[in-house]
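This is the structure, below, for whatever I ask next.
A single protein chain has been omitted; all remaining protein chains appear in their positions.
When the chains are written out, they are named A and B in that same order, and each has its own residue count from 1.
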Amino acid sequence: MNSMKKAWLGVLCVVFLVGLLAACSNDNSGSNVNSNAGVNNNGTETTGNEEQPSEGASDGILRTGQGPADKFSAAWADYGGLFKTQVFRRLLMLDEQLQPVHYDLATAYTMSDDEKTYTFTLRDDVKWHDGEPFTPEDVKWSLAMAVQSAQINAVFSGAFGKIVGADALKAGEADELSGVTIDGNTLTIELTEPVGVFLLTMAQWPPYPKHLLESEDPATLHLASFWEKPIGNGPYMLTEVVPNNYAMLELYPDYYGTAPKVEKIMLQTISEDQLVTKAQAGELDYMPVMDLNQATEIVKSPDYEANPVDLLYVRFLMPNLVGQNATTDGNDKIADLRIRQALLHAIDRESLAGMLYPDQAEVLQTLVPTALPEYNEEAVVYDYNPEKAKQLLEEAGFDFNQTIRLQYYYTDQQTVDLIDTIKFFWEEIGVKVEASLMQGNLLELIYTKRDYDFLYAGLSAMAFEEAYGFFHSDGIGVQVVGASPDKWDPLVDELRRTSDPDDRMDVINRLQAMEAEFLTRMPLFSMKQYVIVNKSNLETAGIYGNEWTNYDRKLEEWSMK
Amino acid sequence: MQAAEKSSLAMRNWEKLRRNRLAVTGFVIIALMSLAAILAPLLTPYDPGAVNLAKRVQPPSWAHLLGTDKLGRDVLARLLYGARLSIVIGLCSALGGALIGTVLGCFSGYFGGWFDKVMLRVSELFMTFPQIILILILVVFFGQGVFNLIFIFAITGWSGTYRLVRARFFSLRQESYVEACRAFGIGEASIMFKHILPNTLSPVIVSITLMTAGFILAESGLSFLGLGVPSGIPTWGNIINAAKAIDVIQNNPWLWIPPGVTISLFVLGTNFFGDGLRDVLDPNQ
Partner (left out) sequence: MRDVFKYFTFRFLSIIPMLLLVIVIIFAGLQLTPGDPLAYMIPPEQLGSADFDIEAYKKAMGLDAPVYIQFFQWFGDLLQGELGFSLVDGSAISKMLANRLPATLELAFAALAVSSVLGILLGLVSSIRQNSAVDYGNTALGVLGISVPEFFVGIIAIQVFAITLGWLPVSGRIGYGDVTFFDRIDYLVMPALVLGFSLTAALMRYTRGTMLDVLGKDYVKTARSKGLPEWKVITKHAFRNALMPVVLLLVFRLPLLIGGTVIIESVFGWPGMGGMLLDAVSAKDYPVVMICTMLVAFMVLLASFLVDLLTALLDPRVRFE
């Protein structure tokens, strides 16, 4: 009897051990598969042995973030960053004034006088990383996919929606974009109406390889298995991908342009809160950082420098003017303009920016940062003035017994601190405030449930079309701030059509004046971004721009020390 | 007569407990910290929510014994007021869990049968299922908030008590005094709750003590993951969670060491006390 039990126990132990071994060996084979997927397994092994003693430094590898999760994210919604700009190229490239005038995949372009027809002459020496040639057909197909794509930046989809035949394609009445034609190496794109940001779009939007993605559904293109190890046409190609850990970029020998000097880039999968420790361990050479506290901590090491970058990134309070119940006449609590003015006067934005975000945030008067040439200096300015705030509230007959609901959806500590402070400022003028984190389906909560009076929100836009399109009555914003077709629509439409810089400046000025007058958004700050560089390892070309766009970093001049 | 016997038993237990140095230490820690929490308004002149941007991130001084945080709020005041909530969350969750466990354990142990079989399986599932995952999923259901958290902790933490009570009932229901009660025609409910239940209470008290410690830790863990009590409300978990950024850890130790030590110390005290109680009340040892 006892022996039988022992036998059973033995069997059980063996099964358990085998199970564990299976789990472990599975693990090993998993990573083998990954390195096999890279070009040379042997290569990685030898370099691995060599670099073992030296901890991260001076092995010629540029270490940055943006590593893969289970797969990489596609390049049409978020299109910037070192990885997506170096693996995928665009037709045009920005110059140092951020104007889309340099050529990249295109060698020339023309725009017709009515701004409705563009022709691009494409290079014929470009190859995808799998050796297939890049052709105008790739661009045409990509444009058609982009028109139908669900996950794509609003500026791209806004621009491509104006291509002749886009509507028919979306409705399923046509198989391809009739407005895009190919003649040899020339691509012609016809638009139904002028699109001011069309060239900018072509400097930011990368075409994909048709031959690898042809069978994908446009709606799920961004989810394709292609993104486990994307094939691009830039100077760097992916050679090794270890999901959730890192990926290696190495020089693509058949790249059409000047080959960069940095031979390998390591994309590490790291979260925001690990940036500082990674840098302190010397494992980051180049990285954009949003939080100045982190940047400050990193540059305490003499190896690092932090380079501030101005970009269109703004934070604001969005009033819910429609109210929770759209059938009534709006949100009585804050419908009176004087109440919103008072609440903005009550916030000491200067000291908030100075104390909470020292050197990082600039107080914002309209959605356009004051440092930009587009800023309208004549727009109304709301300075910190609690006395005036109280007086305005009295005048408006504000009911001090009601509670103002302030919501936010960012979860970082600085936001929480900021919200606590705004709450404090409002309580100082006698307003009751209830602050809470918005969680769950943000879309539904922001636009349909609207269970707030103010929402702390952010906007990072590549173009003002994105920032002001919100107020157009075809935009989603009407559900919160209400439609005012006679005010916003003509101006926004004008902006969308206009491409001449001076004319655009004029429209943007008028938009700002309107915005400041009616406070349909209460601007707080514009924020800087920082690019940290490990000087002891990396020498860059010294050009730092909005890391989340495609700009000319002059990567070919970069070198490792 | 009975009362005298009871009190002499209590006296004996008290003596035993008093001789257990760790338990006494634990009790002193809990008592002092709870007292400090209750007397918070007397111990600090500061309002835990009062923002003072001019006095951000000040190191400890006579004015601010534990310094100020990123919004210029007094850390000591936040810790004292936070103690109120953290202890309440821990204790209420433990009480709730114990209540559920005791009631289910009573029925399960007394009546046995299919109810017992099913409940035993269910309790096994609850014990084995990693608590953190269960809580994560439930937080999604019920949302964040003090009451939700207590509710979630209570419904994830009943199985231990349930098994204790059930086992006790199992052995006690065959005791002769229960038989005697039945023979006298005393109702089932009365037997269960009046005659058997009191005899199961000592292990339950021990488990409440230890569960309180566990839930205070769990609250801080959830806050660390950003899923605990909404951040504006001071709890120990939230205070330490606000200080987990690496720059804070390196430059402002007064923002994370005091809450870290406070949580650890309180939980330590509770565990010592609970262990001591167990040694005294558990007849097995």
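Quick note on the criterion: a contact is a pair of C-beta atoms (placed from the backbone, for glycine too) under 8 Å apart; a residue touches a chain by one contact, two chains touch by 3 or more.
Keep in mind the model is a prediction, meaning the values are calculated, not measured.
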Selected from A:Ser73, A:Thr498 or A:Gln512 as touching the chain missing from the view: A:Ser73
Contact with the hidden chain (one of A:Gly165, A:Gly232 or A:Gly477): A:Gly477
Listed residues B:Asp47, B:Glu124 or B:Glu175, member touching the removed chain: B:Glu124
Of B:Leu39, B:Ala63 or B:Ile133, the one touching the omitted chain in the full complex: B:Ile133
Touching residues on chain B - with respect to the absent chain: 22, 121, 124-125, 127-130, 132-133, 136-137, 139-141, 213-214, 217, 220-221, 224-225, 227, 240, 244, 249-250, 260, 263-264, 267-268, 271-272, 275, 284-285
Touch list for chain A against the chain that is not drawn: 1, 4-5, 8-9, 12, 20, 23-24, 26-28, 30-31, 35, 44-45, 47-49, 51-52, 55, 61, 69-71, 73, 77-78, 150-151, 153-155, 157-158, 161, 217, 219-220, 222-225, 228, 242-246, 248, 266, 268-271, 274, 277-278, 280-281, 283, 409, 439-446, 457-461, 465-466, 469-470, 472, 474-477
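Following the convention adopted for this analysis, only the chains that are shown with their structure count from here on.
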Mean-CA-position distance for chain B and chain A (Å): 44
Interfacial residue positions of chain A with respect to chain B in the complex: 273, 276-277, 293-294, 296-297, 348, 351-352, 355-356, 411, 413, 416-417, 419-421, 423-424, 435-437, 439
Residues of chain B touching chain A in the complex: 49-51, 53, 56, 70-71, 143-144, 226, 230-232, 242, 244-247, 250-251
